[in-house]
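Written out below as structure tokens is the structure these notes cover.
Note that one protein chain is taken out, while the other chains of the complex remain in position.
Chain lettering (A and B) follows the sequence in which the chains are written, and residue indices restart at 1 in each chain.
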Amino acid sequence: MFQDFLFTYQSLIDAVGINGLLALSLYVVLALGQLSLGQAAFMGIGAYSSALLTTRLQLPFPLVLLAAACLPALAALLIGRPTARLSGVYLALATIGFGEVLRIFYVNAEITGGALGLSGIPERAGFLWIYGTLAAASAGLALLCRTRIGRAMEAMRQDELAAGVMGIDLARYKLAALVASAALAGLAGAFDAHSSSFIAPGEFGFDAAVTILSFALLGGTGSPFGPVLGAVILTLLPELLRPLQDFRLVLNGLIIVLVVLFLPRGLLAWRIGRVR
Amino acid sequence: MLGQQLVNGFVAGATYALFALGFTLMFGVLRVINLTYGVYFSAGAFLALALVRNVGFGLGLALPAAAIATGGLAVLIDALLLTRLRRAKAPELASLMVTLGATLLLYAVLTAWLGTEIRRFPPGLVGGAVEFGGIRISGAQALIIVTTFVLVAGLLTLLRRTRLGLAIRALAENPEAAQLMGVDAGRTVAFVSFASGALGAAAGVLIGLEYNAIQPYMGEAMMLKGFAVIIIGGLGDIGGALIAGLLLGMAEALTAGYLASTLKDAVGFVLLVLTLWVRPDGLFGRASARRA
Partner (left out) sequence: MIGYARAALAALALLSAGSTARAQNSEPVTLGAIEVLTGPASRYGIPIKNGFELALDDINAAGGVIGGRKLAIEFQDSAGTKEQAVNAARGLIGRDRVPLILGPTLSTEMFAVGPVANERRIPILGTSTTANGITAIGPYVFRTSLPEADVVPVTLEAAQRKFGIKKVAVLYGNDDAFTKSGWEVMKVALEKLGIETVATESFGAKDTDFSAQLTKIKSLDPDAVVVSALVEAASGILLEARAQGFSPHIRFIGGNGFNSPTLGEIAGEAADGTLVGSPWFIGKADPANQKFVAEYRTKFKQDPDQFAAQAYDALHIVALALDAAGAADPEKLATSLIAVKTTGVTGPFAFAPSRDPADNSGVVVLEMKGGRFRILE
């Protein structure tokens, strides 16, 4: 019976873990006050590259994961410099624009299977890989917040100008955060490809970026656990609301609106690493 | 073919500019990423459609009626959602989020109520066409071009030559100082909300008329192009929105006509990314990209 339970809910359980990773990837940049929304794009790079490496070159999974983390990180290095000057909404739009350009590339390129996407990717990413990575990343980030680096991030988030004056190397932190965010998102993409065995360009565009943003904003951005909580809730919600059919989306939106109106700092308002 | 492609592009560009007008006003002045703008676009189209089909209005009545009603809706939504957050000085992300939630909610309500089939205005609502030298411009297309230019002229006059316009500009520049100088923030903000809702609705009606594709999510599809136009034109810059819109429209038409139609969608994003890279303040550099 338990086997059947696992089978029935496997996709859902995997999705929660993967979305948690994506939420963390967004947290990394939000913690510095950067509204960089490239996670969906980096996820796409990770998903496609890992899928191609597994199906065409039959590389072992750990190696594929490494590539899935490194390739997006490289992309982050490339776009990190030009976007460093941007802030707020401009940064958000630049990263979304980047994601859409990539999506159009996936739709048109032969190697990515175009609109049909890639299917038949063997199932390699199980519960252990996904949740193991999620736990490690959360723990790592939580610990990081208590160190000097964490305080520097908090300072940048509060007031970038003052932080710079205090000697914090803004450019370096921003780039590092972007690279880390890209690596996490890339891993999430590889897990997605290797658990649902089928990827298509539409999963990595504007809609996905907005969904990831909603995880962080629902859960609160004070600590790494906030966005993960948001991811858990928003991933499970459509399934729980299934019986409601048409009203499902209405309720989804209503919940988000109410939470933000009455809890503008998100569900988990606790801020990690706050010096008392 | 070149002539016709340029016309196609010009018309498409006018539609982008029309969409962007209300968007840039709201964005530039209220400094909030209000994602519900797309909903006003859809709502306007549906309202006008209902007025035309069920009440028998002609377009000349239906369009302004829909615009005014949607403007009212915009004021209502702003009052319900954003004023509260403004007073509580909530983080900027909060207004982004609440409008995101409101957008999801409103689209879902529209879809649940109206269904997802595509509707169109009764054929022949705006008839006629002009042909010269192998180029053809339909009545609806001419209406879009004229309306866009008229609205741009009207807005520019409002902003530059009236007290209200002065108040809006002052509020956009420095809200605290403006209020100290006697600007009634509440009323001005309400007016800007109304105006942007009305403009969005007008755009929805005209674009729905031209492309025959009225469905609840029609606003969504325009949003990304809208973002591109207002960034390229500069936030809050009305003239910039017009030029950026026309530019984008023509670039897309020429790309599809002479390069490859697969690249058409990419044009907007490439221009957006380029602008943000090279000149984030927009074509005319009147907005400030550093302030969030």
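FYI, a contact is a pair of C-beta atoms (placed from the backbone, for glycine too) under 8 Å apart; a residue touches a chain by one contact, two chains touch by 3 or more.
Just so it is clear, the model here is predicted, and its values are computed rather than measured.
Student: For the chain left out of this view, which of B:I118, B:V146, B:A177 or B:L274 touches it?
Tutor: Residue touching the absent chain, from the options given: B:I118.
Student: Given the contact definition stated above, which residue among B:D78, B:D237 or B:D265 touches the chain not shown here?
Tutor: Among B:D78, B:D237 or B:D265, only B:D265 touches the chain that is not shown.
Student: Thinking of the whole complex, not just what is shown, which of A:L116, A:I149 or A:L258 touches the missing chain?
Tutor: A:L116
Student: Which of these touches the unseen chain: A:G99, A:P201, A:G230 or A:G253?
Tutor: Spelled out, the listed residue whose C-beta touches the missing chain is A:P201.
Student: Write down which of A:V29, A:V107, A:A125 or A:L261 is the residue touching the left-out chain.
Tutor: Going through A:V29, A:V107, A:A125 or A:L261 one by one, A:V107 is the residue touching the chain not shown.
Student: What chain A residues would touch the chain not displayed?
Tutor: So the residues of chain A touching the missing chain come out as 4-12, 15, 107-108, 114-117, 119-120, 196-198, 200-202, 238-240, 242-243, 245-246, 248-249.
Student: If the missing chain were put back, which residues of chain B would it touch?
Tutor: 1, 4-5, 8-9, 11-12, 111, 116-120, 123, 129, 136, 138, 207, 211-213, 215, 217-218, 221, 252-253, 256-257, 260-262, 264-265
Rule of thumb we're sticking to: only the chains that are shown with their structure count from here on.
Student: Provide the C-alpha centroid distance between chain A and chain B, rounded to the nearest whole angstrom.
Tutor: The separation of the two C-alpha centroids amounts to 30 Å.
Student: Going by the contact rule set out above, which residues of chain B touch chain A in the complex?
Tutor: 33, 81, 84-85, 88, 90-94, 96-98, 100-109, 111-112, 224, 227-228, 231, 262-263, 265-266, 269-270, 272-273, 276-277, 280, 289-292
Student: Which of the residues in chain A end up touching chain B in this complex?
Tutor: Answer in residue numbers: 30, 35, 82-83, 85-90, 92-94, 96-98, 100-101, 104, 107-108, 206, 210, 213-214, 217-218, 221, 246-247, 249-250, 252-261, 264-265.
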